[in-house]
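Left out: one protein chain. Kept in place: all the others.
A and B label the chains in the order they appear, each numbered from 1.
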Amino acid sequence: MSDNFLDVKNLKVHFPTDDGLVKSVDGLSFALDRGKTLGIVGESGSGKSVTSLSVLGLHKGGRAKISGEIWLDGEELVSATPEHVRRLRGKKMAMIFQDPLSAMHPYFTVGAQIIEAYRIHNKVTKKVARKHAADLLGRVGIPQPDRRVDSYPHEFSGGMRQRAMIAMALSCDPELLIADEPTTALDVTVQAQILDLMRDLQRDFNAALIIITHDLGVVAELSDDILVMYGGKAIEYGSAEDIFERPEHPYTWGLLGSMPRLDREPTERLLPIKGSPPSLINVPAGCAFHPRCAFEGRTGGKAGTEVPELAETEGGHLVRCHLPREERRAIWANEIKPNLESA
Amino acid sequence: MKKRTLVVAASGAALALALSACGGGDSTTTPTGEAAPAASAPAGPTGFNAGLDAVTNPSDKKGGVLKMAVTEDWDSVDPGDTYYGMSWNLLRIYGRPLVTYNPAPGAKGRELVPDLAESLGVASDGSKTWTYKLRAGLKYEDGTPITSKDVKYAVLRQLDKTTYVNGPTYFNDWLDLPKDFESVYKTPDVNTDQAIETPDDQTIVFHLNKPYAGFDNFAALPATVPIPQAKDTGIKYRDHVLASGPYKFDKVEQGKLYTLVRNDQWDQATDPIRKALPDSYEITLGVQGDDLDNRIISGDLHVDIAGSGVQPAAIASVQQDPELNARADNPIAARTWYISLNPDVAPFDNIECRKAVLFAADRTSLQTAYGGQLAGDVATSLMPPGIGGWQKIETYPSAGSDEAKAKTALTACGQPNGFETTMTFRSDRPKEQAAAESMQQSLAKVGIKLTLKGFPTSEYFTAYAGKPSYMKENKIGLATNGWGADWNDGFGFLSQIIDSRTIREAGNYNLGIKDPAVDALVDQAFAELDTAKRDALWGQADAKVMEGAYVLPAVYAKGLLLRGKGVTNQFITGAFDMYDYLALGVE
């Protein structure tokens, strides 16, 4: 049992492949309450999408090995039957996918797709469902929803599609909403609109919201908590304030440095993280991030040999780093923060 | 030969041989009303080749459906427009010619017996005039009486070869037709009595432009099956041929199906030849060859009308399966597969080089190429045995080859090291391809290099091997060829393929036989009234062709036929070298 609405404990999702075991998610724990928002941030392949899919029970079929516990509203999902999880999907927990052009079926009208989602879990007539769909479309800000119900996805603009996608996810008033890169495919002004919409809706529905993104900027204003993932593991987890004001992991610093900000001059250069994400098959020994870490030399050689623990640095702020706490804070305060602000 | 025709007709010669007691010439044979089936042993013989000279499974039981099939449609069921042996054999169930072949096994099947006529023809005017008298009480399926005028009309009608393109031209060539007569359609008013007279409804008199002692053979042609002028619908007559025989057409679906049912106007009393045992005939056309064989083996079908033999797959089954073997007959057919040598192309203008080929060709290998022993015997000349005047010619090997003599001939030809030439074959005929390859191998042993060139059957004679100008221009020295008799004597077999004067612009089966001595023998044979002497002349002509080394005879074809399950009175008739279709019944 768990007290939290959503409580993920030591989640592991491993895929056996011909090349070896892919540890997409390797011992992840986090918790979330109703009305709260969690941002999961990481690069491609960090395991963030797999995490969300496994919460919904959508990780690829029989081939994935999943262990750990996922408690949702007092029910454990990892050990539940697939059929039971299916009944929860869409109703209790729903997902907003990225790139709605490919995530919506091209042969069915937007309305039909929302109606379908609604009627799976609600025994209502088509007519009622259609009305509901139009209402939802209106609610997510689509003009002339009664007419647009009969449009096909390709007849929508990108932002409209994303709104429709959100409407579809909301069709059964889910208590847990997972948004996977909800704004990636959109241009910046539309991004802002969608994020506003999601914030409004979350408030209205009082749902628990997980936003998955590679872009810290997206979660900056929306999230209560932020989980930074790297190589299938959490490397920093804390409140949004912790992450933005007192980040302690070099990777998080990197993410902050590479975050495009509206208040920056467009000519200014981002600060990319050197190197590329680790192979999930041959995860670097020791700290998975150490080959890319600028401060690896200050760990006294531990970086390449020992896997650092995810340890509490203070009040619910967890960091997985070999650098001593004081040194991390010093580096942040003296070397990183001024740089970010001046840059 | 041009078509898959297997037309064999008994000649005066065969008749003379078979009935030597009656003598040759324009004799009349007493009608042998009592046809053979009843005469044979009650139980009937069984086993391989049982049907060659005896009636198998004899029975007089009437009733049942006789199921026949054929891989393709034949030219026409119109008696005036057909040149297929199977058709000539079959049409006698619905049409009655003046004279026909005795339904009896083997050589006895070549005997002519009167059919519509009361007796065989009565000759006068030195065999230039032939008179027949029709039997009394003959009727068509519609009940109208059959008259001699209908026979006359039928014969005259089919002279129009632009309408009836398929049939033979014997009447065109031999009747004493008025000059202004073109056809029954174009010149209906021209008096044709100088060719055919009908003094009364029972009598018909033929006048020939030259004497022919074997005219009964003509009277046995389907062209004498009567057709009333009122019912003639030209080329459309084939849609419903008016029956004079014991069966009439019920369904006619060209290319698909014919069914025939009993003709209740036919009177057994007028017909001593036919027993008319089955109640009906069902003839399916366009049946895939292997499937056809399978159906005969299984008993779903009774007879393959084509009568030319089973497919290779079934040959193998017959060889391996004793039960099937016991149902098979392997008659020799009046057909020869041969290879023409082209004297228009050097060095075949030199007889020694031609001889070299004849010596070097491996006969055994050629026989294998043409399908082995069941498919044919090694040929020693063009004319097949069984035709009057045939003699075995021993100049060239009849098994294997004779390389030594081939080399001697090459030296004599001035080509001691051999030469190169091209050989054509029908590319869609695996047997001919095998024959060509066999030639390539055996000739290579004496230094003659062959380049093989295949052409499709459809164009083979019209555009390639049958077109002398093409063969000359392209320097093609050898060509596979084949010919079947229309006519079971030298006239019917040889005249079209050895007489240099019949060589046309295209469509020839004779490529290289252009020998004045041969032509002279042909002329002599035409003029000879005595059958025995005539046969001897054809034999000499055959020998002369071999002397000139103009052709390399490969095999005398044999067919491998299967007797149907539950079929009665099945036997090979010497007239057609296939099962006789008049006598058949079903159990």
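Keep this in mind: contacts are C-beta pairs under 8 Å (C-beta built on N, C-alpha and C of every residue); 3 or more make two chains touch, one makes a residue touch a chain.
In this section, contacts and distances are computed from a predicted model.
The unshown chain of the complex is recorded in UniProt as "ABC transporter permease", chosen from "ABC transporter permease", "L-ascorbate metabolism protein UlaG, beta-lactamase superfamily", "Xanthine dehydrogenase family protein subunit M" or "TonB-dependent receptor". The omitted chain makes contact with just one of the residues A:87, A:131 or A:214: A:87.
Only one residue from A:103, A:192, A:307 or A:340 touches the chain missing from this view: A:103. Within the complete assembly, B:160 is the residue of B:111, B:160, B:216 or B:535 that touches the hidden chain. Interface residues of chain A with the unshown chain, by the touch rule above, are 53, 56, 58, 86-91, 94-95, 97, 99, 102-107, 109, 113, 116-117, 120-121, 152, 154, 168-169. Although one chain is not displayed, its contacts with chain B can still be listed: residues 1-3, 5, 69, 72-73, 75, 83, 160-169, 185, 232-236, 253-257, 284, 286-288, 290-292, 294-295, 297-298, 300, 458-459, 461-463, 467, 470, 486, 504-507.
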